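The complex is shown incomplete by one protein chain, all other protein chains being positioned as in the whole.
Just so it is clear, A and B label the chains in written order, and each chain counts residues from 1 on its own.
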Amino acid sequence: MTARACIFGDTDCGRQTARHLLDAGVDVLLVSRRNPAAAAQPAALPADRAGFELLPGGRLGACRGAAGAFTLSLESGGRTVIRTADAVVVAESEERLALHPAYGLHPSPRVVSLSAFSPAMLSPAAEPAEGPQVVFLNGLAGESHPCIAAETLHAALRLRNEHGIKAAILTGNLKVAADGLEALSREARAAGVLIFKFAAARPEIRTEADGKIGLNFIDEVTGDSCRMTPQWLVVDEQIVPSAAARDLARLLSIETDAGGFVQGDNVHRLPVATNRRGIVAAGASRSIGADPAAEAANAVLEVLSALDPAPGDRAAIDPGRCIRCLTCLRVCPHYAVVLETRPVVAPAACERCGICAAECPRGAIRIPGLAAEELPAERASAPASGKNGAPRLTAFCCSRSAGIAARAAGALDRAGLSIVEVPCAGSLSAEMLLAPFARGEEGVLVMTCHADNCHSREGRGFAARRTEQAAGFLRQCGAGAERVKLVALAANMGREFAESVAEFRRTLLTLRGT
Amino acid sequence: MTDQRVLIIGGGIGGLTTALALARRRIQVDLVEQAAAVGGHAVRLSCKATGSCVKCGACLADQTVAAAAAHPGIRLFTACRAAEIRYASGRYHYLLAQAPQHDRPARTIPGEAGAVVLASGFQPFDPSGKPYGYGRYPDVVTNLDLEGMLREAGGVRRPSNGAAPERAAFIQCVGSRDASLGHLWCSGFCCAAALRAARLLKHRRPELAITLFYIDIQTFGRDFESVYAQARAEIRFVRAIPADAFQTEEGRLRLSWVETSAQGSVEEEFDLVVLSAGMTPRPEIAALAGSLGLSPPTAGFLTANRSPGEGAFVVGTARGPMGIADTIADARRTAWDIIRFFEGRG
Partner (left out) sequence: MTQNTTAASAGAPAWECDQDLCMTCGICASACPVAGIDAYDPRRLVRMAALGRTRELVEARWPWICTMCGKCEQLCPMGVRIADMVRGIRSLRERDRVPGILHKGLAAALETGNNLRLPKEDYLFILEDVAGEIREEPGFEGFQVQIDRKGARILTTIHNKLVNTHTEDLKHWWKIFHAAGESWTVASENWEGTSWGYFTGDDAAMKVMAGRILEQMEALGIETLLWPE
């Protein structure tokens, strides 16, 4: 059966993604908010291709299911269309917010936003003036972006070169961290575009009743008071995700970042993954100024990998033991548990983090290879410690972070140490944390990612809570709560891994004396 | 398609990510790295987490190295270089020369691939020629040196005497944004790296006073606005670049600057100076590009990311300054371009 991807967003990136997916043998449903979907795009619609379907004037109403079996309820022209898809691509456009309000300005024919401004507006030819006739505001109301800087510099340069009009740019940090921008800014300055930078104070901007514009500021270079009375004031814009992208993030339960961009800022989602397997964020919905072709290529690879059966067994819920409490449904960070007549795991969406299994109050969820008794342990070669020997301890390590660090821990003394890698520290139940003590070991380390770095979002939080539980139990039995300890380590912290183990050994030796 | 093979030159995060993306689509990869280990500059970076993750992406490098080393479809040749690459009838015929390793003598490995990826990365700017005393004053270090120091046991110490620094300075844009050097580019990564490193230093030792000398803070997007606001509360930002550094008789480093004309010249002493050295092109890429039929570099970097009609591709910082996130996206994009190239789609 041919797989199908649903792409939201009739954008350049969306169309390129569609073409590549069709080439790769994946059917495509392209949902466009526009009707007809006719706006000019650099890439043409693959309308004539077999396996391609366009839903114009459409939007997502609801989404059920998970990777490999999404059910999408789409609204189009007053009716509801139900479609299934194996994967979803969010490729919506960006939106621009003119920053007039942030500067206390109102839009007017002479106080325009950057994308509304065009040198053609300046006819009839600008009246001769002393200072700059056009002033651009850039990054003085919040930090700007190289995209905006590039547009501003281009516009000012064109004014100077093609129309002989003096322009000035009033900026905070001039963002030139993009290909060719430093050279462009030099070209603009060489052409006579004046750039005034502000570190702390901001220019005072007034518009008079007769439409005249006045800017007063202290030039931080000369220290002198300056007054400019340009005929046009061009206000910069903030690039934000479109309403469509924000709606999709909400309806698809996708994390967003501080600016509302789809994908969020967990580094493990880079480049185009999201917190849900099978849902991909590409182009302007996830990032400002991303190259549509590069984003499309990344999106296709991500979709194809989501369609591939991932190695390893997935979580399975034992129907006989399940009491339908839906804990698994609530805790799964990957939305891999779907509710049919009872909760079931969508195998293509499961990331084997094991959080559901650890949280299930009935122990009804099993992930082959991940049960306490099956855990692969790199057993210490040293003999069991005697009265004065090294303490025996187990370090449970998240395989994405501490597990990698453990392998790079050059100076690690492995005597008495068992390293147990788990896909996510969130998979550790309190029972698993206490098991080493039943074998006569003296301590347990729970080694996780840093907060906000967890691939399974809250895995670290779950691990922290269970470490607390285990510590509480040890305290109650008088064994010492310090025998179980949570440590956050990144994959590149091999030295810190060895140090943490050494320090914990010292703690355990101290506890022997008490 | 399963018999296709790609040669990747360079085992930094760009080359490794390309290799993994190709191998996961069942394309064989030979990757050559001239250093003794893969990982490039990115594996030297320190995690900058201050309690919680600050999104520096340094951990991704180690994860990528681990995944690439474990993938059966990737052959990693370290301490190795592509001694010869010949393009004939649509194939690249190559000879890899591997230096002797602890467990085996020097050897040459012949091979053949349908595509070659140039992922040779960047050269960190060497600030020895700048009047900051780098290489002469032990407490003047580069951003990459600091990354190593952050990973050392016991925290960051002054190289001169092992003491914890009391006053540290970061000087941005050393070797970047410099037309006189022909470096008319912003290196992009250094502002964010300096801010994160400075905040980590502050987090570890709140009494450390940090001054950051800058032209324009270049970071943007994501959660930067709030990070910047927090940083401004912890770190002194000075919009001026000191011209030089002098070591005092007590072994401290004297910097002077003029923030605004009205305030006049300011002179202060620091005991650690971090130079944010930028990215420069590697000297050998012009020759490599020539041998692969790629357009010659402009301003040192290879701006065209592939050879027209042939199977040579360029990935990552060989194309120009970019950070870890952009390098990963560029690498996967190139992997997809190669897959399409093999399918005869361009």
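Basically, contacts are C-beta pairs under 8 Å (C-beta built on N, C-alpha and C of every residue); 3 or more make two chains touch, one makes a residue touch a chain.
Since this is a predicted model, take the numbers as computed values, not measurements.
Enquirer: Identify the visible chains that the left-out chain touches across the whole complex.
Expert: By the stated touch criterion, the chain not on view contacts A, B.
Enquirer: Of the residues B:Gly40, B:Gly188 or B:Pro242, I need the one that contacts the missing chain.
Expert: If we include the chain that is not displayed, B:Pro242 is the one touching it.
Enquirer: Thinking of the whole complex, not just what is shown, which of B:Arg177, B:Arg252 or B:Arg282 touches the missing chain?
Expert: Within the whole complex, the residue contacting the unshown chain is B:Arg177.
Enquirer: Can you say which of B:Pro72, B:Pro110, B:Pro206 or B:Gly264 touches the chain missing from this structure?
Expert: B:Gly264
Enquirer: Check the options A:Ile82, A:Met121, A:Ala190 or A:Leu339 and report the residue that touches the missing chain.
Expert: A:Ala190
Enquirer: Residue-wise, where is chain A in contact with the chain that is not depicted?
Expert: 174, 185-186, 189-192, 194-195, 197, 219-223
Enquirer: Suppose we count only contacts with the excluded chain; which residues of chain B make the list?
Expert: 131, 173, 177-181, 215, 239-244, 255-259, 261-265
Convention: only the chains that are shown with their structure count from here on.
Enquirer: In angstrom, rounded to a whole number, how far apart do the mean CA points of chain A and chain B lie?
Expert: 22
Enquirer: Give every residue of chain B touching chain A within the complex, in rising order.
Expert: Going by the criterion above, the answer is residues 21, 24-25, 43, 45-47, 49, 51-53, 55-63, 66, 151-153, 177, 179, 184-188, 191, 216-226, 228, 237, 239, 260-262, 303, 320-321, 325, 328-330, 332-333, 335-337, 340, 343, 345.
Enquirer: Which residues of chain A touch chain B in their complex?
Expert: That would be residues 20, 23, 142-146, 173-179, 181-183, 186, 197, 199, 220-223, 257-259, 261, 265-268, 270-272, 287-288, 290, 293-295, 297-298, 300-301, 304-305, 308, 400-401, 404-405, 407-408, 449-453, 488, 490-493, 495, 499 of chain A.
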